[in-house]
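Heads up: the structure comes next, in structure tokens.
The complex appears here minus one protein chain, its other protein chains still in place.
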Amino acid sequence: MKNKPLEEYAELDLDREARCGFPEFIYGEGKTTEQLLGIMRRLHESGKTVLVTRVNPEAVPALLSAFPEAEHDALASTVRIIRPMPKKRGRVCVICAGTSDLPVAREAFLTVESCGYECDLIPDCGIAGLHRLISKLERLRSADVVIAAAGMEGALPSVTAGLLSCPVIAVPTRVGYGASLGGITALLAMLNSCASGVTVVNIDNGFGAACAAIRILSRLPEKE
Amino acid sequence: MKNKPLEEYAELDLDREARCGFPEFIYGEGKTTEQLLGIMRRLHESGKTVLVTRVNPEAVPALLSAFPEAEHDALASTVRIIRPMPKKRGRVCVICAGTSDLPVAREAFLTVESCGYECDLIPDCGIAGLHRLISKLERLRSADVVIAAAGMEGALPSVTAGLLSCPVIAVPTRVGYGASLGGITALLAMLNSCASGVTVVNIDNGFGAACAAIRILSRLPEKE
Amino acid sequence: MKNKPLEEYAELDLDREARCGFPEFIYGEGKTTEQLLGIMRRLHESGKTVLVTRVNPEAVPALLSAFPEAEHDALASTVRIIRPMPKKRGRVCVICAGTSDLPVAREAFLTVESCGYECDLIPDCGIAGLHRLISKLERLRSADVVIAAAGMEGALPSVTAGLLSCPVIAVPTRVGYGASLGGITALLAMLNSCASGVTVVNIDNGFGAACAAIRILSRLPEKE
Amino acid sequence: MKNKPLEEYAELDLDREARCGFPEFIYGEGKTTEQLLGIMRRLHESGKTVLVTRVNPEAVPALLSAFPEAEHDALASTVRIIRPMPKKRGRVCVICAGTSDLPVAREAFLTVESCGYECDLIPDCGIAGLHRLISKLERLRSADVVIAAAGMEGALPSVTAGLLSCPVIAVPTRVGYGASLGGITALLAMLNSCASGVTVVNIDNGFGAACAAIRILSRLPEKE
Amino acid sequence: MKNKPLEEYAELDLDREARCGFPEFIYGEGKTTEQLLGIMRRLHESGKTVLVTRVNPEAVPALLSAFPEAEHDALASTVRIIRPMPKKRGRVCVICAGTSDLPVAREAFLTVESCGYECDLIPDCGIAGLHRLISKLERLRSADVVIAAAGMEGALPSVTAGLLSCPVIAVPTRVGYGASLGGITALLAMLNSCASGVTVVNIDNGFGAACAAIRILSRLPEKE
Amino acid sequence: MKNKPLEEYAELDLDREARCGFPEFIYGEGKTTEQLLGIMRRLHESGKTVLVTRVNPEAVPALLSAFPEAEHDALASTVRIIRPMPKKRGRVCVICAGTSDLPVAREAFLTVESCGYECDLIPDCGIAGLHRLISKLERLRSADVVIAAAGMEGALPSVTAGLLSCPVIAVPTRVGYGASLGGITALLAMLNSCASGVTVVNIDNGFGAACAAIRILSRLPEKE
Amino acid sequence: MKNKPLEEYAELDLDREARCGFPEFIYGEGKTTEQLLGIMRRLHESGKTVLVTRVNPEAVPALLSAFPEAEHDALASTVRIIRPMPKKRGRVCVICAGTSDLPVAREAFLTVESCGYECDLIPDCGIAGLHRLISKLERLRSADVVIAAAGMEGALPSVTAGLLSCPVIAVPTRVGYGASLGGITALLAMLNSCASGVTVVNIDNGFGAACAAIRILSRLPEKE
Partner (left out) sequence: MKNKPLEEYAELDLDREARCGFPEFIYGEGKTTEQLLGIMRRLHESGKTVLVTRVNPEAVPALLSAFPEAEHDALASTVRIIRPMPKKRGRVCVICAGTSDLPVAREAFLTVESCGYECDLIPDCGIAGLHRLISKLERLRSADVVIAAAGMEGALPSVTAGLLSCPVIAVPTRVGYGASLGGITALLAMLNSCASGVTVVNIDNGFGAACAAIRILSRLPEKE
């Protein structure tokens, strides 16, 4: 794949921000370092914030050396080059059930933040100790959208949505073993939430949950 | 179960509207006529709009005779007693892929409408004939939330979300046969949407999609 | 199958109470009325409490007419002929998430009660309104074993076990539709409980949960 | 994650022993050495027995060097720092079907023992040679709880429960290949036990089975 | 389909007995009465024993009236017209775990018998009460092939094969509910038998197990 | 396996081209370098084009050194030795949804080309940006067969088939994560296409799609 | 749904024949008699052949009485009103494995025929008696496309494709029981065909296989 022109492996969608409310970000998985560099260069030239998710750790040094202003987040597996932009109206709160759900939660957090919205991250408030969640109700109530990530039995979004009126986006994670089936159990549980109005994205898809939140926030009137 | 006091089979959550933004509605499946009547009576007395979903057709005559002001929608399998309320700010557009997805789409439509929001329903715009969807883009763009219901390969929400910036809530339906696996195929496909920011609810869950839409609309500033 | 001797279709295990702590009860599903009558007669003659679970409604009149002292519970689908016996030490509390889980919860309740233990049943305390569960904590804490039945996302046992130190037996139910997969989702969720020490029985198996509770209670010292 | 304060990745539940009967133990999978050290230090300072399960072999030297009094069990993948405590009333017997089920069985054994209860471990008594199980009946009958671990067709708990009156907790293991589906087959089989009152935990979850046993033993009167 | 010539819906394999050791029998499911009559007539004319399995109860009166010498077995759902033939060498023993497995066991029994071999049927010897199986060891040891049918956790063939040296053919049945998955659990368990040399046929396929037994017996030297 | 005669591990089907329209190609997965060399040599001697798919990268140097005229395609994981042959009538167009689907698309492309047909490859025209597909309609309409490869929700073949009258062969790929289930989701979606007449091959099976295309083209009259 | 204008439940695609090569046919499942009549009328007025598949038997009398020239095929569950049209070039052969696969095979046969192509139907040539298939090789070799329908292990398309060079379209059917999983087993088997170039459609989808065949035939030069 080396030295191939961009057109042989990708057709960028520079128009996406106008159409969908967020720019084309780069899904790093399965792309070679050369492909990543080629796509980052083109997006960067267009003047947009560049965000690479699921970046292969082995590609990071080359990306950081090509773009010295880029920041790498090892936990979330992202690399980004932020453009200054005015803060937008709307606030997201990302919560997760345990320490192991943090990578997914941080991917969501960084994506929301990269689009200019305020974001808050609360770790380790799983339902086996309800007091941990309940003590954060105030922070949760001040959010316009809550993103709740959990593995195992995936009950955090249900309990949360029963306590709040804002949109709750559930992100199942692959945390757990055996009958967690790589996140399928949490996914199914979230789809069957007894708290009405919970919506769900793919397993470990912190990025997708963030995009859904941005779609929601985009309907809020501009900050005056 | 006849003649039993309400407390032996249900504990109503009259506080839900304050907490979650929509009142407790009645999920009709698996409830006897007596239970339905008991719960409807209590909710009706509390002054709220009453909506029963998935109502057993055999229970309908008894419900209509007990509440002469109630309306029955045979396609959506709902019974409701509407209270006049001020129109709220926000507009939902419900679309569906084929004629057989209409019951699910109408359940969503009636739930949104019952909470005081404006709602629009566009049937039969599946992706096998793209011109049907594209000719409705204007109507879709005027919505604050789009609910897209589809069975079979469930691609309608992906195509729609690629064309719009507002939130798109995907509802898989059990329409299809064989390898549609009772809606599991459409569900999985929607969770894997290549259009970022699509969120998904349970199979045939038009009601849940509507509640998610209402959670979103509740963040919009009041209509002045 | 009519008029066949008992030996051609069943070999009773009259010794089970000595071996396992509870007598052989009769699983009614798939047995003809004649088979049920034959087995009930033999067990009744042996002096034990007779309990038939999952009894076919069409068989009930014949059973009640053959054993006038028998009681039928339509919700739990049981028929039983109780023998007076001394109350034993130990108390079970059965809780369930919604109205539709009641049949399973009652099957558990009646089985425990039939073996001479005290039992308490609390309906409709699902986690979408946590206050319903928390207001019953006192009653729950006084139990030696809690049986928690739930369908949909099956989170009730996790939340409950996080609040209690006694054994919690989880019973998934088939309540829900679409991606609840006939109870498989609740089953998987319960097996992945983030609250340590929850154990699980088969879908809708209120009877099995009760037997597990009885095995536990049998280790308590006799009531003095 | 290095050098981060504990609060950024974990919120310990020091109150768990009072609430649930066993202290918060540390699930090692997916935690970095630094996180493990941070959490172990805090729990150790609180005066409790510290038990890390599923510890990554690469983290072991650092843990042992930081806590010289810690013991490592390579088969069970645990590290623990035991506090002297009075022996409690109650006895557990852990059995397993084959040599390959030993790691799971030992995880259960060490967890029970770490909470101050007596525990016995019997390996390799699978049902293909029934005489192996039957020759241990006496030891089994002296237990208050039996934990039975098995892979493949997972029939050991059924056969065992048919012979005993005490609670039997079944632990499916991933032992087997092909259609054992990583332990799903054993899990399903155990949930369908024809011996009433068997309860089941997640695949390979020796720790969870032990916690369930401890919940049961906690109801026994104190040793006088 | 009425009055259509046999050639439009079936092409009989009259040569099968020579090739495979048993004649073409008629699988009744999904065939109309007319088709059944047409095929039975042709096979009967060819001088063979006729056996229809899974016969629709509604078709039985017409079949019995067309062939007065036919016998109907309601439990096994078979109709057959037996031809006198010399007894062949070899003996099969069919066992089943519970009363509900009897239809499958009898289908196997009748098929073996229809081919001229000796057959024995032992009901209700499930492993929850091992003494029931062990008391029949002598009868089992005298068989050349054992067919073992069971639902639920499907452990009967494993336990049996551990006690015997002859071929053991396992037949999973759909008996059980919830996580028995319509017999899939028993099927998977049997395929994972820890007793070496168990082979398995499809769910409820008593007929197929019998054919496998006949293939085995056909290798025995003729009875002198 | 070294030094073994070809007959001990393979029985070549040199007659396949006459029978099926394409020669026997070599599926490289799971074959040792020695086996590959042995089979390539025999096929090469017979005068045919040799194509090895899914070739292990470690085997490539040995193959290239044994056959200096061979070409290796790293992206498609193929090695081939082309024989000059007359161009045949018929044109295939291979399209794929994203950059990560390219390996599968190229395997299809190279297989078609190796059989003497014209082939065109269009990357990255997924349905999240419909304009990318629609701008290529002319090229698509000039094809006799379209092969459409996609992962995730697998909707590309449906959208494409709705716009064209030629055969559309759908190839699901394993691209995606979590609920994409290694390509099962895309596979199921394609089987449920609402655009009539789409046919499907196995996951990642670019080779199989190409063979299906060749079967179709073989019915076209020879190029004059 | 009665008396509603067509536009409220359907948006016909009268342009489909020009775009895709076959007219819009009517999928009868889930449509009311009124909807069927409404759609048939509109299509009939447009001058096209009308074909309704999966028609509900209860709707048939009303359809036949509204369109006296219509023909009903009870086995295939179709109603059609044929327009005279010139015979087109191209010949399809439909084969099926057993008597029970006939409804699916006939649906394919009638759809092909309705589009003006020649079609041949060969029943009951399953692979348990290979001579039945091999004796039809001549007829098979004269076809431009073969459609092969089979349930159970679904091996018929593999065996057939190994003998032919034309396109082979595999249709799995739900015939079989237990582990046939409603046709999923046959579907999976066909997707894994060891004969290269077999393509597959959805379970029982004779209609879809026919459309795929028509797409293929449409590339053949017109009959001169």
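Letters are used for the chains, namely A, B, C, D, E, F and G, taken in the order the chains are written, and counting of residues starts over at 1 for each.
One rule holds for everything that comes next: a contact is a pair of C-beta atoms (placed from the backbone, for glycine too) under 8 Å apart; a residue touches a chain by one contact, two chains touch by 3 or more.
Note that the structure is predicted; figures quoted are calculated from it, not measured.
Novice: Among the options E:V94, E:C166 or E:L181, which residue touches the chain absent from this view?
Specialist: Residue touching the absent chain, from the options given: E:C166.
Novice: For the chain that's not shown, point to the residue among D:L36, D:C125 or D:A186 touching it.
Specialist: In the complete complex, the chain left out is touched by residue D:C125.
Novice: Out of G:P103, G:G176 or G:G206, which is the one that touches the chain we can't see?
Specialist: Of these options, the touching residue for the absent chain is G:G176.
Novice: Of the residues D:L43, D:V175, D:L188 or D:I214, I need the one that contacts the missing chain.
Specialist: Considering the complete complex, D:V175 is the one touching the chain left out.
Novice: Take the complete complex as the reference. Which residues in subunit F touch the chain that isn't displayed?
Specialist: Within subunit F, the residues that touch the unshown chain are 1, 8-11, 13, 15-16, 29-31, 35, 172, 174, 182-184, 187, 202-205.
Novice: For review purposes, identify every residue of subunit E that touches the missing chain, sorted by number.
Specialist: So the residues of subunit E touching the missing chain come out as 19-22, 25, 144-145, 161-169, 187, 191-192, 195-202, 207-209, 211-212, 214-216, 218-221.
Novice: Could you please point out the subunit D residues that touch the chain left off the display?
Specialist: That gives, for subunit D, the contact residues 74-75, 99-100, 102, 123-125, 128-129, 132, 175-180.
FYI, only the chains that are shown with their structure count from here on.
Novice: Which residue numbers or ranges of subunit C touch two or more of the other chains?
Specialist: Residue numbers touching two or more other chains: 128-129, 161-163, 176, 178-180, 184, 187, 191-192, 195-196, 202.
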